[in-house]
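Note that one protein chain of the assembly has been removed; the remaining protein chains are unaltered in position.
The block that comes next holds subunit A.
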(Lines give C-alpha, C1' and ligand atoms only; values in the text may rest on other atoms or scores of the structure.)
Protein backbone atom coordinates (compact mmCIF):
# COMPACT_ATOMS: atom_id res chain seq x y z
CA UNK A 1 0.00 0.00 0.00
CA UNK A 2 1.21 3.41 -0.84
CA UNK A 3 2.61 5.64 1.91
CA UNK A 4 0.93 9.02 1.67
CA UNK A 5 3.12 11.80 3.05
CA UNK A 6 1.85 15.37 3.39
CA UNK A 7 4.44 18.07 4.05
CA UNK A 8 3.16 21.36 5.43
CA UNK A 9 5.18 24.34 4.26
CA UNK A 10 4.98 28.07 4.76
CA UNK A 11 5.76 31.00 2.51
CA UNK A 12 7.45 33.59 4.72
CA UNK A 13 8.87 37.08 4.32
CA UNK A 14 12.62 36.94 3.73
CA UNK A 15 14.32 37.47 7.10
CA UNK A 16 17.10 39.45 5.47
CA UNK A 17 14.51 41.91 4.11
CA UNK A 18 12.94 44.80 5.97
CA UNK A 19 9.98 43.12 7.65
CA UNK A 20 7.25 45.20 9.20
CA UNK A 21 3.55 45.39 10.01
CA UNK A 22 0.64 46.58 7.89
CA UNK A 23 -1.95 49.02 9.25
CA UNK A 24 -4.16 46.19 10.55
CA UNK A 25 -1.15 44.85 12.52
CA UNK A 26 -0.81 41.77 10.34
CA UNK A 27 2.52 41.03 8.70
CA UNK A 28 3.06 43.26 5.68
CA UNK A 29 3.73 40.88 2.80
CA UNK A 30 3.75 43.45 0.02
CA UNK A 31 7.02 45.18 0.72
CA UNK A 32 9.31 42.25 1.23
CA UNK A 33 10.10 39.19 -0.89
CA UNK A 34 8.82 35.84 0.27
CA UNK A 35 10.31 32.38 0.12
CA UNK A 36 9.85 28.83 1.38
CA UNK A 37 10.58 28.94 5.13
CA UNK A 38 14.09 27.55 5.50
CA UNK A 39 13.06 25.21 8.29
CA UNK A 40 10.42 23.65 6.03
CA UNK A 41 13.11 22.63 3.54
CA UNK A 42 14.27 20.13 6.15
CA UNK A 43 10.73 18.71 6.31
CA UNK A 44 10.62 18.34 2.52
CA UNK A 45 14.03 16.65 2.58
CA UNK A 46 13.00 14.10 5.22
CA UNK A 47 9.75 13.40 3.37
CA UNK A 48 11.68 12.72 0.16
CA UNK A 49 14.13 10.43 1.98
CA UNK A 50 11.33 8.49 3.66
CA UNK A 51 9.57 8.19 0.30
CA UNK A 52 12.78 6.96 -1.38
CA UNK A 53 13.14 4.28 1.31
CA UNK A 54 9.52 3.14 0.95
CA UNK A 55 8.32 0.72 -1.74
CA UNK A 56 5.63 3.03 -2.90
CA UNK A 57 5.13 6.55 -1.57
CA UNK A 58 3.70 9.86 -2.62
CA UNK A 59 4.80 13.24 -1.27
CA UNK A 60 2.26 16.07 -1.32
CA UNK A 61 3.26 19.57 -0.23
CA UNK A 62 0.57 21.71 1.30
CA UNK A 63 0.52 25.40 2.05
CA UNK A 64 -2.01 27.95 3.24
CA UNK A 65 -1.29 31.44 1.99
CA UNK A 66 -1.75 34.13 -0.63
CA UNK A 67 -1.17 33.77 -4.38
CA UNK A 68 2.60 34.19 -4.03
CA UNK A 69 2.75 31.20 -1.69
CA UNK A 70 2.77 29.07 -4.85
CA UNK A 71 6.49 29.93 -5.00
CA UNK A 72 7.04 27.90 -1.85
CA UNK A 73 5.17 24.95 -3.36
CA UNK A 74 7.14 25.25 -6.60
CA UNK A 75 10.41 25.09 -4.67
CA UNK A 76 9.30 21.94 -2.84
CA UNK A 77 8.13 20.37 -6.13
CA UNK A 78 11.46 21.17 -7.75
CA UNK A 79 13.21 19.44 -4.83
CA UNK A 80 11.21 16.32 -5.74
CA UNK A 81 7.74 16.36 -4.14
CA UNK A 82 5.08 14.75 -6.35
CA UNK A 83 2.19 17.18 -6.08
CA UNK A 84 1.01 20.27 -4.26
CA UNK A 85 -2.08 21.72 -2.65
CA UNK A 86 -2.53 25.44 -2.23
CA UNK A 87 -5.25 26.65 0.12
CA UNK A 88 -5.99 30.24 -0.79
CA UNK A 89 -8.91 32.42 0.22
CA UNK A 90 -9.27 36.15 0.84
CA UNK A 91 -10.96 35.37 4.14
CA UNK A 92 -7.74 33.77 5.42
CA UNK A 93 -6.01 37.14 5.85
CA UNK A 94 -4.92 37.52 9.47
CA UNK A 95 -5.42 33.88 10.49
CA UNK A 96 -3.53 32.95 13.68
CA UNK A 97 -1.88 29.65 14.63
CA UNK A 98 -5.09 28.07 15.93
CA UNK A 99 -6.92 28.97 12.71
CA UNK A 100 -4.03 27.86 10.52
CA UNK A 101 -4.02 24.48 12.24
CA UNK A 102 -7.75 24.14 11.48
CA UNK A 103 -7.25 24.84 7.77
CA UNK A 104 -4.21 22.56 7.53
CA UNK A 105 -5.96 19.73 9.42
CA UNK A 106 -9.03 19.86 7.16
CA UNK A 107 -6.84 19.96 4.05
CA UNK A 108 -4.70 17.06 5.29
CA UNK A 109 -7.83 14.99 5.96
CA UNK A 110 -9.24 15.83 2.55
CA UNK A 111 -5.94 14.96 0.83
CA UNK A 112 -5.61 11.67 2.74
CA UNK A 113 -2.42 10.89 4.68
CA UNK A 114 -0.39 8.35 6.59
CA UNK A 115 2.31 10.76 7.70
CA UNK A 116 2.41 14.53 8.10
CA UNK A 117 5.84 16.18 8.22
CA UNK A 118 6.37 19.80 9.26
CA UNK A 119 9.35 21.99 10.00
CA UNK A 120 10.01 22.68 13.70
CA UNK A 121 8.74 26.28 13.37
CA UNK A 122 8.27 28.92 10.72
CA UNK A 123 11.05 31.45 10.40
CA UNK A 124 8.59 34.36 10.67
CA UNK A 125 6.19 33.60 13.53
CA UNK A 126 8.64 31.12 15.14
CA UNK A 127 5.93 29.79 17.46
CA UNK A 128 6.64 26.11 16.83
CA UNK A 129 3.15 25.05 17.87
CA UNK A 130 1.47 24.05 14.60
CA UNK A 131 2.73 20.42 14.54
CA UNK A 132 1.38 19.82 18.06
CA UNK A 133 -1.91 21.51 17.14
CA UNK A 134 -2.19 19.32 14.03
CA UNK A 135 -1.65 16.15 16.08
CA UNK A 136 -4.31 17.29 18.56
CA UNK A 137 -6.80 18.10 15.79
CA UNK A 138 -6.14 14.96 13.75
CA UNK A 139 -6.16 12.77 16.86
CA UNK A 140 -2.89 11.07 15.92
CA UNK A 141 0.47 10.79 17.71
CA UNK A 142 2.86 13.74 17.65
CA UNK A 143 6.48 12.77 17.08
CA UNK A 144 8.04 16.19 17.09
CA UNK A 145 11.34 18.07 17.03
CA UNK A 146 13.21 15.13 15.56
CA UNK A 147 16.84 15.38 14.59
CA UNK A 148 16.62 11.87 13.10
CA UNK A 149 13.58 10.17 11.61
CA UNK A 150 12.77 6.88 9.90
CA UNK A 151 9.64 4.98 8.93
CA UNK A 152 9.36 1.21 8.74
CA UNK A 153 6.42 -1.19 8.80
CA UNK A 154 3.89 1.42 9.72
CA UNK A 155 5.99 2.79 12.59
CA UNK A 156 7.78 6.12 12.77
CA UNK A 157 10.88 6.35 14.94
CA UNK A 158 13.00 9.33 15.75
CA UNK A 159 15.35 11.12 18.09
CA UNK A 160 14.35 14.26 19.96
CA UNK A 161 17.19 16.27 21.48
CA UNK A 162 15.94 18.25 24.45
CA UNK A 163 17.77 20.44 26.95
CA UNK A 164 17.90 17.79 29.63
CA UNK A 165 17.97 14.59 27.58
CA UNK A 166 17.96 13.03 24.17
CA UNK A 167 14.91 10.82 23.70
CA UNK A 168 14.14 7.96 21.32
CA UNK A 169 10.51 8.11 20.21
CA UNK A 170 8.21 5.69 18.47
CA UNK A 171 4.61 5.84 17.22
CA UNK A 172 2.31 4.00 14.86
CA UNK A 173 1.13 5.68 11.66
CA UNK A 174 -0.77 7.80 10.98
CA UNK A 175 1.26 10.41 12.84
CA UNK A 176 2.47 14.01 12.76
CA UNK A 177 6.23 14.51 12.68
CA UNK A 178 8.25 17.71 12.91
CA UNK A 179 11.96 17.87 12.15
CA UNK A 180 14.72 20.25 13.22
CA UNK A 181 17.52 21.77 11.19
CA UNK A 182 19.72 18.94 12.46
CA UNK A 183 17.75 16.28 10.55
CA UNK A 184 19.92 16.56 7.46
CA UNK A 185 20.88 19.16 4.89
CA UNK A 186 18.12 19.85 2.38
CA UNK A 187 18.93 19.07 -1.26
CA UNK A 188 19.12 21.79 -3.90
CA UNK A 189 16.66 21.51 -6.75
CA UNK A 190 18.39 20.22 -9.89
CA UNK A 191 17.75 21.76 -13.31
CA UNK A 192 15.81 18.61 -14.16
CA UNK A 193 13.81 18.98 -10.96
CA UNK A 194 13.00 22.59 -11.74
CA UNK A 195 11.80 21.68 -15.24
CA UNK A 196 9.80 18.71 -13.95
CA UNK A 197 8.15 20.87 -11.27
CA UNK A 198 6.46 22.97 -13.92
CA UNK A 199 4.44 19.95 -15.03
CA UNK A 200 3.47 18.73 -11.57
CA UNK A 201 -0.12 19.25 -10.44
CA UNK A 202 -0.95 22.09 -8.03
CA UNK A 203 -4.48 21.90 -6.70
CA UNK A 204 -6.15 25.04 -5.39
CA UNK A 205 -8.68 24.81 -2.61
CA UNK A 206 -10.62 27.55 -0.89
CA UNK A 207 -12.47 27.58 2.43
CA UNK A 208 -15.67 26.17 0.93
CA UNK A 209 -13.73 23.16 -0.39
CA UNK A 210 -12.73 22.49 3.23
CA UNK A 211 -16.14 23.28 4.72
CA UNK A 212 -14.72 26.04 6.87
CA UNK A 213 -16.77 29.16 7.57
CA UNK A 214 -15.09 32.52 6.99
CA UNK A 215 -15.63 33.59 10.62
CA UNK A 216 -13.65 30.58 11.89
CA UNK A 217 -10.45 32.03 10.40
CA UNK A 218 -8.94 35.37 9.40
CA UNK A 219 -8.59 38.35 11.68
CA UNK A 220 -12.20 38.00 12.80
CA UNK A 221 -11.75 34.37 13.79
CA UNK A 222 -8.37 34.91 15.45
CA UNK A 223 -8.06 33.89 19.09
CA UNK A 224 -5.43 36.53 19.73
CA UNK A 225 -5.34 40.25 19.08
CA UNK A 226 -2.24 42.33 18.43
CA UNK A 227 -2.95 45.64 20.13
CA UNK A 228 0.24 47.46 19.25
CA UNK A 229 3.42 46.96 17.27
CA UNK A 230 6.33 49.34 17.59
CA UNK A 231 9.67 49.34 15.88
CA UNK A 232 12.35 48.80 18.45
CA UNK A 233 14.27 52.03 18.89
CA UNK A 234 17.70 51.86 17.32
CA UNK A 235 20.29 51.12 19.95
CA UNK A 236 22.29 54.12 20.93
CA UNK A 237 25.72 53.84 19.43
CA UNK A 238 28.01 51.90 21.70
CA UNK A 239 31.64 52.47 22.48
CA UNK A 240 33.95 50.80 19.98
CA UNK A 241 37.62 50.52 20.79
CA UNK A 242 40.48 49.27 18.65
CA UNK A 243 42.70 46.84 20.51
CA UNK A 244 46.17 48.32 20.93
CA UNK A 245 47.25 45.67 23.39
CA UNK A 246 44.95 46.77 26.23
CA UNK A 247 41.60 45.69 24.72
CA UNK A 248 40.96 42.93 27.27
CA UNK A 249 41.71 45.31 30.13
CA UNK A 250 39.46 48.03 28.71
CA UNK A 251 36.65 45.52 28.28
CA UNK A 252 37.12 44.33 31.86
CA UNK A 253 36.84 47.97 33.00
CA UNK A 254 33.58 48.28 31.09
CA UNK A 255 32.18 45.05 32.56
CA UNK A 256 33.17 46.18 36.04
CA UNK A 257 31.50 49.57 35.50
CA UNK A 258 28.31 47.71 34.57
CA UNK A 259 28.65 45.54 37.70
CA UNK A 260 29.11 42.30 35.79
CA UNK A 261 32.35 41.64 37.65
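FYI, contacts are C-beta pairs under 8 Å (C-beta built on N, C-alpha and C of every residue); 3 or more make two chains touch, one makes a residue touch a chain; residues count from 1.
The rule is simple: contacts and distances are computed from a predicted model.
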Unshown chain, UniProt name, "Branched-chain amino acid ABC transporter permease", "Electron transfer flavoprotein subunit alpha/FixB family protein", "Aspartate carbamoyltransferase" or "4Fe-4S ferredoxin"? "Electron transfer flavoprotein subunit alpha/FixB family protein"
Touch with the omitted chain, as defined above, among A:2, A:126 or A:204: A:126
With the missing chain put back, which residues of subunit A would touch it? List them for me. 15-16, 19-21, 25, 38-39, 96-98, 101, 123-124, 126-129, 131-133, 135-137, 139-145, 147, 157, 160-172, 175, 180-182, 222-232, 235, 238-243, 245-252, 254-256, 258, 260-261
